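Shown here: the complex without one of its protein chains, the others still in place.
Let's look at chain A:
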Amino acid sequence: MSIDEGTARRVARLARIRVEETDLPALAQEFNAILGFIEQLGEVDVEGVEPMVSVTPMRLKRRDDVVTDGGQPQAVLSNAPDAREGFFAVPKVVE
């Protein structure tokens, strides 16, 4: 797989990261280097091998259906650039 400038632009846009047009060729090249490195894994024969999801044999940790958290609106809002009447306030997003 090869990443061109258009794909690099799209990826940056989806991640909401501003990349100047002049920087796109270098970014695309960087992506390609990373993908090329990872593609080496394709050389390994994994026929019949289950995907490994964890290096330790663990079961997914569960919680009971009990309320143990919440009731801290001030703390939740404390990092917000703008908050009013208990809500996060953000630039209008309605279409």
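As a convention for this text, contacts are C-beta pairs under 8 Å (C-beta built on N, C-alpha and C of every residue); 3 or more make two chains touch, one makes a residue touch a chain; residues count from 1.
Here is the rule we go by: contacts and distances are computed from a predicted model.
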Pick from "Carbohydrate ABC transporter substrate-binding protein (CUT1 family)", "Aspartyl/glutamyl-tRNA(Asn/Gln) amidotransferase subunit B", "NADPH-dependent FMN reductase" or "ABC-2 type transport system permease protein" the UniProt protein name of the chain that isn't shown here.
-> "Aspartyl/glutamyl-tRNA(Asn/Gln) amidotransferase subunit B"
What is the set of chain A residues that contact the non-displayed chain in the whole complex?
-> 10, 14, 16, 53-54, 58-73, 76-77, 82, 84-95
